[in-house]
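These notes are about the structure you will find just below.
A single protein chain has been omitted; all remaining protein chains appear in their positions.
What follows is chain A.
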Amino acid sequence: MWFNQVASCFSALCANAFKLTTMSKVVGVVKTICDPKHNSRNIVFQQQYYFSTMPTVKKDTATFTQTGHGVYILTTKNIYYNLALEDWLYKNGNFDNGELLLLWRNQPCIVIGRHQNVWAECNILDALRQGVDIARRRSGGGTVYHDLGNLNCTFFTSRKRYNRKHNLEVIAQALRDKWKLNLSVSKRDDMLLDDNFKISGTAAKLGQNTAYHHCTLLFDVHVDQLCTLLHSPMKGLESRATESTRSFVKNLCEVNNTINYTSLVDCVISEYFLAHHKHEVTYVDPTLEEQFPGIGKLQDDLRCWDWIYGHSPAFSLRYSANGSLGGITSHLMMHITVEKGHIENIDMELAGCDDSYKELLAEVCETLIGCRFWPMHITIALISMQLHLNSPELWALINKCFSGFLEPNCHIEQNIKETM
């Protein structure tokens, strides 16, 4: 059994949206072909569709109007660029007369919800050591792990036509028809296999005019990684951030080994088009600035420390450890409060040692207040007061208290784009 993390329940938000339509499968619909020349690096469909080259973007105003139903298959596997394209379409797109489905996947990464505490949701340091990206999306919901065995579907609609139950039904129906899977959509808008295993998590962002709903589809995800990385090693953490709900997950390929990226994309697209009677697939590269003016900046914003880590709602941590100070076994307790990614307050209490250490400890607290809550920054602050030289024992005890958090690791720093 494996765990995935997802968000908690969802109530009748889309009560005003259009009614759920019953999907009816039209047999034998194979439309005229226009094979894309730039298809070689992508997938070969069993079904054949119209392919268009590029979306229409008015470059002077960077606005974009979708008419009819379209599907974009994103050609980058970079989480920040893929989320940036969602941002770009949300900001610049008009979906009053059309809808868009984005299909995309990423290299291994952890994606947390907008209002979550990144420290509570995953093992940050392990992830960064392994080169797994960590991203905070703009939508709500809980934390998910992505890799190439996970297909993401984003449904762009006008705010009025936002209906995620309908979207999930389109996907569920597609999978039921093709692979006879026992799928259901739960009250919490999770897609369940055999009423028990979650194969898809959902989140959404709603603006005044535009809304999008995105969901995951686990077909061949590395579940060991998922389980390990979505487990925070931090104890004693308290915050008002939205928490993920853990669920049992299962890969679709375990149920039917013909389910892979190609067959899944093909299946979802064909059902989406059956539902909407329009056949147009476009390969889109979100890294193209000339195609999506300003997308580079949106990507930078998603990648910056202040958004991923600093945006975590205020939280507090309690640590304690025992260690020897001047030959006496002492007990150190720490209570840290972090706001906007920086240490707002820190209390340290030492029991069972010489008073001289307590003075030093007061100095440590003073140094750390205002410091960014990040291993390198805390370490540098302590080294700058020469704690490691003045009192190696206290340095060791504080480090122990932080459970190894303080070890400077240049590799980690390289993965973070700083905005100091």
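Going forward, a residue touches a chain if its C-beta (ideal position, glycine included) is under 8 Å from a C-beta of that chain, and two chains touch if they have at least 3 such contacts; residues count from 1.
As a convention for this text, contacts and distances are computed from a predicted model.
Colleague: For the chain that is missing from this picture, which UniProt protein name fits: "NADH-ubiquinone oxidoreductase 75 kDa subunit, mitochondrial", "Origin recognition complex subunit 3", "Magnesium transporter" or "Glycine cleavage system H protein"?
Modeller: Answer from the record: the omitted chain is "Glycine cleavage system H protein".
Colleague: Have a look at A:Thr216, A:Thr242, A:Thr379 or A:Asn399 and name the one touching the chain we're not showing.
Modeller: Checking the options A:Thr216, A:Thr242, A:Thr379 or A:Asn399, the one contacting the hidden chain is A:Thr242.
Colleague: Per the definition of touch given earlier, which of A:Arg138, A:His222 or A:Arg246 contacts the omitted chain?
Modeller: A:Arg138
Colleague: Where the complex has a chain not shown, which of A:Gly68, A:Gly207 or A:Gly352 is the residue touching it?
Modeller: Touching the chain that is not displayed is residue A:Gly207.
Colleague: Return the single residue from A:Lys77, A:Arg114, A:Arg176 or A:His342 that touches the missing chain.
Modeller: That would be A:Arg114, which touches the missing chain.
Colleague: Mind listing the chain A residues that contact the chain we can't see here?
Modeller: Output for chain A: 7-13, 15-16, 113-115, 138-142, 188-189, 202-208, 240-242, 313.
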